[in-house]
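Missing here: one protein chain of the complex. Every other protein chain is in place.
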Amino acid sequence: MPLTDDQQREIDAVRAGRAETARPTVPALEALLARALPVLDHGFVRVVDYMGDDAAVVQAARVSYGRGTKRVSEDAGLIRYLMRHRHSTPFEMCEIKFHVKLPIFVARQWIRHRTANVNEYSARYSVMDREFYIPDAAHLAAQSATNRQGRGDVLGPDEAAEVLRTLRDDAARCHDHYLAMLNEDEAGQPRDPSRAGLARELARMNLTLNTYTQWYWKTDLHNLLGFLALRADAHAQYEIRAYAEAMLGVLDAWVPLTAAAFRDYRLGAVTLSAPMLAVVRRMLAGEAVAPRDSGLSSREWAELQAALTGG
Amino acid sequence: MPLTDDQQREIDAVRAGRAETARPTVPALEALLARALPVLDHGFVRVVDYMGDDAAVVQAARVSYGRGTKRVSEDAGLIRYLMRHRHSTPFEMCEIKFHVKLPIFVARQWIRHRTANVNEYSARYSVMDREFYIPDAAHLAAQSATNRQGRGDVLGPDEAAEVLRTLRDDAARCHDHYLAMLNEDEAGQPRDPSRAGLARELARMNLTLNTYTQWYWKTDLHNLLGFLALRADAHAQYEIRAYAEAMLGVLDAWVPLTAAAFRDYRLGAVTLSAPMLAVVRRMLAGEAVAPRDSGLSSREWAELQAALTGG
Amino acid sequence: MPLTDDQQREIDAVRAGRAETARPTVPALEALLARALPVLDHGFVRVVDYMGDDAAVVQAARVSYGRGTKRVSEDAGLIRYLMRHRHSTPFEMCEIKFHVKLPIFVARQWIRHRTANVNEYSARYSVMDREFYIPDAAHLAAQSATNRQGRGDVLGPDEAAEVLRTLRDDAARCHDHYLAMLNEDEAGQPRDPSRAGLARELARMNLTLNTYTQWYWKTDLHNLLGFLALRADAHAQYEIRAYAEAMLGVLDAWVPLTAAAFRDYRLGAVTLSAPMLAVVRRMLAGEAVAPRDSGLSSREWAELQAALTGG
Partner (left out) sequence: MPLTDDQQREIDAVRAGRAETARPTVPALEALLARALPVLDHGFVRVVDYMGDDAAVVQAARVSYGRGTKRVSEDAGLIRYLMRHRHSTPFEMCEIKFHVKLPIFVARQWIRHRTANVNEYSARYSVMDREFYIPDAAHLAAQSATNRQGRGDVLGPDEAAEVLRTLRDDAARCHDHYLAMLNEDEAGQPRDPSRAGLARELARMNLTLNTYTQWYWKTDLHNLLGFLALRADAHAQYEIRAYAEAMLGVLDAWVPLTAAAFRDYRLGAVTLSAPMLAVVRRMLAGEAVAPRDSGLSSREWAELQAALTGG
């Protein structure tokens, strides 16, 4: 995860700069402000700034519910209650801003979370760096036979080697040609004075989707939880999940009570439909319910079994 | 602007609490964190928390435009450029959270700004305080004869006195009856043990629209500017403008470069339509354009004159 | 539910106007376009326009999942799958627009759903009609003793009669004074030529929160379901639930497959947290789990019991 000189200077400045503030401050998260957490082969996640903490969630809830919240004596209990009942607005009162370096195909999934603020490095203005995501062989999986969007077994060593060679060669060749079309060297000077050089906004179309980009991404705690619930899930593509898992670590440092409630009531929770509930009630009454008598489709039956056995 | 004991305790705690942070910090805004700025007769605006500063806007713009921004040598110039060309995303990288106490009819206008986070005091859970907005006589204006949504001349002293008496009496009587229907005293105990007391969520419907409510309101700098552009404008109703003007003072303290650019390029700017521009070009060529030859409607002609004369 | 003459003319025009279209059309919903469905004592909900149908949800899902959706042979099955797994974007492809007449205190809850488009009748421009919500005696409930936001038993006849008298008198008196301060008759002419009349934007503050307002409200199907999940729920205040229930009927007419899936997987569903799931697994294994051994708080234990017994 090579940082550019500019990025390293920015981080060094953060590490050096200290100021006094009357704002809510989280020491465990302060410690992460000057650290780029590595993700994948060249990517990273870094917390740039934050607003609020667990107490800010509680403070907002107490404004809304006023005297009513006096009955919930502890912050942890109130946060768990809010999380369980999907009272989302108090969680919107905290905000976090990340600097993220990520492959373009991951950025394309990520950007679908619309309630966020984004400033992405622009290939209309600047030349893209020569960095591509090349998976570990351990993550080179075959298409799943049972799940249209999933991965199956890991590829054998020969097939994996060939895939890796292809990914590397194609990304590198496309980037070489990108620079050649630009006719620009690293310092932005023309390489061949007899050529005009293609506009950056056009040349970029020759890059492959595993090229790394970067952005500042800012969102509130409620929407961050929504992102993590989807992207730290086992059904998410491994590559975006790797980012979500790094961000889960940030969540633990930032808002530990919220993070614990999130794990219990969102990540580890299961929603049972009305027909599923009916089956569970029959089971609890001692009945041995067979799939065909359950009133569930075979897919729903399988989902219920997975929920009840933790599978 | 009476603060409740709880609110005063919260502010005192802010004033007492100091922590070290590596985040961008704005001393001029820190000074405002422990102060409720009075607005109208019982309202206030208080900054609860903030994220970012002018440099954070610049930082985000430089990520987007990369090497391209090196040509704009100064932060002030870059911020002015972004403001002038409505490049809004870098301004989304700053965030601010206010505690606001305001009359319900003002809250109803304010809430139409949807890109914000809100936690309002809930009259389902808690009893509403006995505080109403009663205008200064100087703000008791007649309906404008020329503008369907505006105010005209100030009322004469007799009519004003009667209006004020009416507003005071009706608000007070409605609140008295509200408490009577609740059958609840200040401590939440039944006043008349023989009565059940109406549910709070129902009793509130008897309150008048000048009753004060309060909320936490959080938004990003871009959307704050949008709010201020509409609500600090001369066409805004005086009562919400009073809040916007207090918040403009906060803006000056928080992000002085952005605030200056905002005054030049948004608050003090005028948009000329294609037909208006055509008229200005003829004028600059020395032609004395008459309204009837301008191709503008009489309303547009008046708007153009106002723009060109600063009227 | 008296419609104004203008509203009746608009509805008559809809009933009369017929055009041919190549757009997806739902006959059962067309039948509702010219009908104002009564809600509460003077309110209504009317469908003004709509876009899409169940097939439009399926169409969008098939664009996203491409060949993958061929395995789900039927539209109903696909819609149920999307609903169960919270794949929300295909439901965003349908849109509906309502004309709603509702008390202001209900409008204040409703407007918190931010992902919607709203045009509300403006009391800055126009005079508010003399219509207030006065509950049926059957809905005049006491504050719940166990739930800070809920209702308990219905009030006794004497207390109810007094509450109704108070609500009627205060609303009427406040509106009388509102008109007097405006010094305006129904036709917008001055009532007393010697008086100026208070600006409408100020006079409105004297109205009570049960005064009726109206608006056009437009949202997509996904956000409509979110609204209905919260507002048709037993925990919602009765008055907004009355609107949600009328709109559930509209949903059934518009997108019957989606509506059926919504009832099974959202309205009738229960989310079990990780600790609750652990208890259910122990129960299914035959263990008689006692509350104190469950690892659940007493509140969570009660919620689990309610889920498992359908209470």
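First chain written, first letter: the chains are A, B and C, and each begins at residue 1.
Keep in mind that, in the parts below, a contact is a pair of C-beta atoms (placed from the backbone, for glycine too) under 8 Å apart; a residue touches a chain by one contact, two chains touch by 3 or more.
Everything numeric here is computed off the predicted structure, so don't read it as measured data.
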item: Touching residue (missing chain; options A:39, A:207, A:232 or A:255); value: A:207
item: Among A:55, A:76 or A:141, the residue in touch with the chain that has been omitted; value: A:141
item: Sole contact to the chain not displayed, among A:7, A:88 or A:237; value: A:237
item: Residues in chain A touching the chain absent from view; value: 103-105, 108, 111-112, 114-115, 118, 122, 124-125, 133, 135, 139-144, 148-153, 155-156, 159, 163, 166-167, 170-171, 173-174, 177, 180-182, 184, 195-202, 204-210, 237
item: Touch residues of chain B, complete complex, unshown partner; value: 65, 68, 71, 77, 80-81, 84, 148-149, 263-265, 267-277, 280-281, 283-284, 297, 299-300, 303, 307-310
item: Residues in chain C touching the chain absent from view; value: 10, 14-15, 17-25, 27, 30, 33-34, 49-52, 56, 59-61, 63-69, 89-90, 92-93, 95, 97, 99, 117-122, 125-127, 188, 214-216, 218, 220
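Basically, only the chains that are shown with their structure count from here on.
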item: Between chain B and its twin chain C, rotation from the CA superposition, multiple of 5 degrees; value: 180
item: Chain copies touching (chain A, chain B) - same or different residues, decided at half shared; value: same
item: Chain at maximum distance from chain C, centres defined as averaged CA atoms; value: A
item: Separation of mean Cα positions, chain C and chain A [Å, integer]; value: 34
item: Averaged-CA centre spacing for the pair chain C and chain B, given as whole angstrom; value: 28
item: Euclidean distance of C-alpha centroids - chain A vs chain B, Å; value: 35
item: Residues of chain A touching at least two other chains; value: 65, 68
